[in-house]
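Reading through the structure tokens given below for one structure.
Yeah, one chain of the complex is gone here, protein chain that is, but the others are all in their spots.
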Amino acid sequence: MKVCQIEAGDLRRSLSKSGLRIRTGPFICHVQTPFENIADGVQLFYKDFTCESEGFADFHLKLIRPRNLHRVWRPQVSCYLNDDSPFSPLPSDQAFAVFESLLNWSIYTTTYNYLIIHGATVERNGFAAILPAPPGSGKSTLCAALVSRGWRLLTDELTLVSPASGLISDLARPISLKNNSIDVLQDYAPNEVFGPKIYNTIKGTIAHMGPPSDSVSRMHEAAVPGWLIFPKYQAGASTSVAPLPKGQAFMRLSSGLVNYPVLGAQGFEALTQLIDRTDCYNFTYSSLDEAMAWFSELQAPGRQALEQ
Amino acid sequence: MILDPTIERALTQPQALAELKEPQWDQLLQSLRRLGLLARIQVLLAERGLLHAVPAQPRMHLESARIVADNEQRIMNWEVNRIQRALKELSTPVIFLKGAAYLIAGLSVAKGRISTDIDILVDKADLPAVETALLKHGWEHTKVDEYDQYYYRIWSHELPPLRHRERRTIIDVHHTILPLTGRCHPDPKKLLAQAINLDGSRFKILAPADMVLHSAAHAFQDGDLVRGLRDLVDLDDLLRHFGVEASFWTRLLQRGQELDLTRPLYYALRYTNLILHTPMPKAVVEQAQKHAPAWLTGAIMDRLVIHAVNDRLNGWRRFLQAFSNWALYVRQHWLRMPPILLARHLLHQMFHRQKLRTDLG
Partner (left out) sequence: MTAVWRTANLLTKSWPDGVVVYNQDSGNTHLLTPIAGQVLKLLADAPADAPTVARRLAGQIDLDSDLELDYNVASLLNHLDSLGLIESVIA
């Protein structure tokens, strides 16, 4: 069954009572919450996702009103992953953002059978472009722009690489935009689906952009890595690209990997294979149009090796 | 019923898990995760060639847990290597304890264990030399608070924990296995005398009976009973492994007397047998029974242990669990220190924890 097949009132009631189990990539996420803004977010951004009312779930997420004064005064949302509370309560108007963060947290902290790169991945013509991302790199803005120009969204935040197959999972979850990039994207891609702005979060103002329907419908189609592009947004800079030698690309990527140390030899093999098969670049930009043009001209990987 | 039946089956008859359906796995995985036993179950299933019988979705979690545990083992192996390297210039004997010892000895109890700190036992006279060598090779003190340093050196049985500057791993250097203020006083010289050498080097591990007694003392008199079921799982594995030799049991009772650890041994045998059905000769049980506590203490211990080994449950049971854990914690310290010191210590710890919570926001 798909989320959009559930009537709005029933959806809220389901979420409130026994919860809903939503599939995202290889995971099934069970979420229980009475908050309407979360139900609205689920209805808007997860409408094409398959869901069940019972069955196995990988994560059990609860987002509820705390049992204290903050139930009524300056209402808050408390969140739980499998009965443990990883974050302090936050204002309840941020509930949907908290849900997204909690799901990211769930995946980060329990998943070791995939290599997890903190960054976005998009795919076109059979190859995926991975954009590993420290804060301030502008990866979500770039990712959202690419998605609006027809690239398949695999993920905005957690790039999962399978050590066995070398392929990247499609999670298809909404893209989280911050502060200025919200207005930038709303101008750049007015036809995309945007959620309401959420103010005063730890990261500033957040808004989400919905995944395109083909990201969701092709969720079971993992992607072949093609390019590894380290983005850097620099106001006023002209677009500049520098091929990155593979040894350096490896060290740079591995130092930013969440679970690389834990995966050990398997992680090393998976990462060397990934670097081997992709063309690696440093990419500095300020103009989205120029960035889109460059990405649209990307050649199938392997050409870089010939050029070096 | 003491343990949840599925958890009991998982630990004592893992082959029965092949029949579980996905919804049952959902519950079981949550419990095992809370109990810190996910990796252990993966090991038990893998050894029996039963992983294929676990549905794909739950199997992912077992695999992830195993990857984490294997990494912990790698970290520990490397730590042992680095510690041996740091201490090789000294001529003093060094005994590796607990997790590190299980790993070095290749015992089945080591598999699936998520153990981070390394514990070593040295003669009290050798402490300064060992401390100096470790500090020279990159370890540094963690408890810089004067009170904590004082507590460890005067009342405890170990140096304040040392952490390696780069690797961030912790080593605890003991000179006895139980605190000086405790009720039991196992003579460390006796432990050293029976310790087994590794590859003809100065590095050793405890003899089997001593290893079990140390684990029992750790589970029931010192350390954190909040680990509850995991400690019992360790004891169960050790007893099953060594217990195939009849002479082990005689030795166990004998050493229990020699090392003044008859009470913890009684508890260990009682609770592993009761909760995990660990096989043991009847005669041994009868002998150990002679060191059982007074009826009231025994009854309280029963209730506390049963609560400690169970998964945290909802509502009032959770409250009871929290209270039991707190009662156990206080009992630990009561066994360890005179009351007036206990009050001061708990107050200090509470204050510290508050501060930490504030710092973390």
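Which chain is which? They are A and B, in the order written, and residues in each are numbered from 1.
Criterion: contacts are C-beta pairs under 8 Å (C-beta built on N, C-alpha and C of every residue); 3 or more make two chains touch, one makes a residue touch a chain.
Nothing here was measured: the structure is a model prediction, and the numbers come from that model.
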item	value
Identified contact with the non-displayed chain, of B:Arg74, B:Arg202, B:Arg240 or B:His291	B:Arg74
Selected residue (touches chain absent from view) among A:Leu69, A:Ala164, A:Met251 or A:Ala293	A:Met251
Contact footprint on chain B, counting only the chain that is left out	71, 74-75, 77-78, 81
Touching residues on chain A - with respect to the absent chain	245-248, 250-251, 254, 260-261, 264-265, 268-269, 272, 275-276, 308
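The definition used in the following text is that only the chains that are shown with their structure count from here on.
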item	value
Chain A and chain B, separation of their C-alpha mean positions in angstrom	40
Parts of chain B lying in touch with chain A, wherever the complex brings them together	22-23, 25-26, 30, 33-34, 55, 57-58, 60-61, 63-65, 67-68, 70-71, 74, 312, 361
Residue ranges of chain A in contact with chain B within the complex	26, 28, 54-58, 60, 82-83, 88, 110-113, 261-264, 266
